[in-house]
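Here the complex is missing one protein chain, while the rest keep their positions.
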Amino acid sequence: MDFLDKIGIFLITLGLPFFLSGTVGLLRFPDIYTRLHALTKADNVGLGLIILGLAFQADSWLIVARLLLIWLLVLIASSASCHLVASRAMQNKIKPWSSP
Amino acid sequence: MADNNTTRQSPLVRRVLRRFLFLALIWLVLCGSEQASWILGLPAVLIAVLISLMLAPYSEFSFSFSGLCSFIPFFLRQSSLSGFDVMRRALAVQPDINPGLVPYTTFLPQGAPRIFFVNTISLLPGTLSAELHGNEVTVHTIDKDLAIWATIQNLELRIAYLFRIGPPVEVKK
Partner (left out) sequence: MSLVHILFALILLLAVAVGMIRIHFGPTAADRMMAAQLFGTCGVAILLLLAWGLNTPVLLDIALVFALLAALTTMTFVRRAW
């Protein structure tokens, strides 16, 4: 039991840098599209690791299933909204930034 | 679920039963093993089945179980790679990016497979689906030097396998 707890903490700790780099990307990247890259990808991996870590600490399978459901929902939500924002930006003729 | 329903319209009873079981499973996950919750849960599931039949009477595509089994590890691996990739680029001293747009023509049919394709592109390393017109997808890449074409094609074939769609040979004009 204690051992599983430690694995859980380890995985959660692993997830944090992804969230932080998502934020860093959101602030440092030059245009909407690149910021979307940072936001969607980094945060999903971060959340995935945290959910995996918490699943190791869960008492019952039902909780694990609920965690998985949450992760799936966030995955669907963020990939769909990422595409929506990007396609709307294209419609609004926002030019992607390109390296000089 | 695993047997071959390649016929377009499986019988109504089967569809209702399948959807009922799926939604009941979700209710179980949401409300746990508390039996009293089914007083509300059973009507909710039945209404949901009814609405799903009204909105999408036929399931046009069927899942292949082995396709799903090979897709999940592929997806998990690719999406964690994409997380690392973005992390590396964001934390580099000078943000390491060289973005550009790449057009891609997909053979996946309209409906669930194509939408699934477009949404998953955004979770693969270095790619983001920016636009969809018919079967033309405009992909925004964070680095033009990445071999994104191969990644996307790999994804496309896996999704075709997942939805039991035949090879693209005849679709191309």
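Letters are used for the chains, namely A and B, taken in the order the chains are written, and counting of residues starts over at 1 for each.
In this section, contacts are C-beta pairs under 8 Å (C-beta built on N, C-alpha and C of every residue); 3 or more make two chains touch, one makes a residue touch a chain.
Here the structure is a predicted model, which means the values were calculated and not measured.
Although one chain is omitted from the display, it touches the following shown chains in the full assembly: A. Residue positions on subunit A in contact with the hidden chain: 5, 9, 12-13, 15-16, 19-20, 22-23, 26-27, 32, 35-36, 39, 43-44, 46-47, 50-51, 54, 57, 63, 66-67, 69-70, 73-74, 76-78, 80-81, 84-85, 88-89, 92, 94, in rising order.
As a convention for this text, only the chains that are shown with their structure count from here on.
Subunit A and subunit B, compared by their mean Cα positions, are separated by 17 Å.
Per the touch definition, subunit B reaches subunit A in the complex via residues 26, 28-30, 32-33, 79-80, 82-87, 89-91, 95, 97-101, 118-120, 122-123, 125-126, 128-132, 138, 140, 142. Interface residues of subunit A, counted against subunit B in their complex, comprise 17-18, 21-22, 24-25, 28-31, 33-34, 36-38, 40-42, 44-46, 48, 62, 65-66, 69, 75-76, 79-80, 82-83, 86-87, 89-90, 96-99.
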